[in-house]
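Report on the following structure.
All protein chains but one are shown at their positions in the complex.
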Amino acid sequence: MNSTSTSKRLWDAFWQLANPKVFMGWSGRWLPWLVGLTILFLGSGLIWGFFFTPDDTRQGSTVKIIYLHVPAALMAINGYLLMFVGSLVWLIRRQHVSVLAAKAAAPVGMTMTLIALATGAIWGQPMWGTYWVWDPRLTSFLILFLFYAGYIALWAAIEDDDTAADLTSVLALVGSVFALLSRYAVLFWSQGLHQGTTVNLADGAKQENISNVFFQPLFLSMAGFGLLFVTLLLIGTRTELRRRRLKVLQARERMQ
Amino acid sequence: MLQVSNLSVARGGISLLHDVSFSVQPGQALVLRGANGIGKTSLLRCIAGLQQPISGTISGSETVAYAAHADGLKGQLSVLENLKFWSEVYGGPAPKSALAAYDLQELAQRSAANLSAGQKRRLGLARMLVTGCGLWVMDEPTVSLDAQNVALFRIVLQAHLQSGGAAVLTTHIDLDLSGENLDLTGYIATAQRSSSTFEEALE
Partner (left out) sequence: MIQLFMRDIGLAVRSGGGFGLALIFFLIVVVLIPFALGPDQSALALVAPGVLWLGALLACLLSLDRIFGLDYEDGSLDLLASSPLPLESVYIAKAAAHWLTTGLPLALAAPLLGVLLNLSFDAGMALCFSLLLGTPALSLIGAFGATLTLGIKRGGLLLSLLVLPLYVPTLIFGAQAVRSASLGQPFDVPLVLILAISLGAVAILPFASGAALRINLR
């Protein structure tokens, strides 16, 4: 009896965080800390990775692009996941902050996808002898990029904000199903050149796919990219909230 | 037949009408009045189920026949085919009597693209008869009708009311109906009443 009421209170308190006013408060307080942590993790991870790790015996110094490539790819997928969750929450609970977070996640995720593709191409050139191969993993990321582009374009094309929020959310949900489907269709379509997963957090350390010398700075870099993503997401969402508030105030001005 | 209580209506995120309540009984026609842009169309769209009100309830008949500014006619189809389609969608009566009521028999085989504006409007109004619905929701039904055809519309509407039907409509001319008028001017939502979650997002 008591525990259910406690969990109910926690549940309500959690959603209270998504109230625009409350959100502006806590995100504003957290933002400077997040910026600091991002600089700390990303800077130390990249500097350690680039300058203080040995060259790989087989891949030479090109291996070091892994410190950009893997975290960016991870965030590209996380961004789409966040878009999906934000859209779903909006359609179910009508929380404006959640759909605006989804909107803010899209350009960040799209940029991460672009970084992953570009670094992959630069890495692949000496390895495979060409910048681009139609490998399943590369192809999936290219398709992911197209899904991001469609979502952003739909947001930009619709005048009314709530209509845009609703329709882009429907697109994000259906798009997720088809993005997943495309992933498996692409696997079916071609068995590729891309090496197997380098970092598997669950059993990566045990399997020794990647030695600890490389893994420690990579972990820092991944944490840094994660923090960077959250920071950009909060800034983007805050900007969207302010833009919406401006619109409301302008509409009120016209009414008086 | 129709019960509207404490209804608040918005268009494009801006509140228009606040706390509107009225009811319409069988045999009754309600004419909504008010200046342009007051929210008459939005209110009718709520009743027709095309739009969700901000708050309040609408109860009564489950299906309504709705006539908007646009008649929704297909130019490639004949007058008869247009009516037949809607009669089948609603499972309503055959188009014959509807054609007679609006004096459209001679035009039955003509394609709707070749009708005049007034004839198109009459066809749009004849559509209400083939739905077989008790409640008619009509947005400016008399636009582009001449005096003779307005009289025709009045006869049809009065027959509909006498057979136990009801209607909610907006019009700028006096139809001299056995119904009542509802002036919406008193229900205009003021800026103070319309609040948005974003306004609270002060920092």
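Letters A and B name the chains as they come in the text, with residue numbers starting at 1 for each one.
The definition used in the following text is that a contact is a pair of C-beta atoms (placed from the backbone, for glycine too) under 8 Å apart; a residue touches a chain by one contact, two chains touch by 3 or more.
Treat the numbers as computed from the prediction; the structure is a model and nothing was measured.
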Looking at B:Q76, B:S163 or B:N181, which residue reaches the missing chain? B:Q76
Which listed residue (A:S7, A:S61 or A:T163) would be found touching the missing chain in the intact complex? A:T163
Name every residue on chain A in touch with the hidden partner chain. 143, 146-147, 149-150, 153-154, 157-158, 163, 166-167, 170-171, 173-175, 177-178, 181-182, 184-186, 188-189
In the full complex, chain B touches the hidden chain through residues 45, 48-52, 63-74, 76-77, 85-86, 88-91, 127, 131, 137
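Here is the rule we go by: only the chains that are shown with their structure count from here on.
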If we count contacts the way the header does, which residues on chain A are in touch with chain B in the complex? 19-21, 23-25, 28, 96, 160-162, 241-242, 244-245, 247-249, 251-252, 255-256
What part of chain B is in contact with chain A in the complex they form? 12-14, 191, 194, 196-203
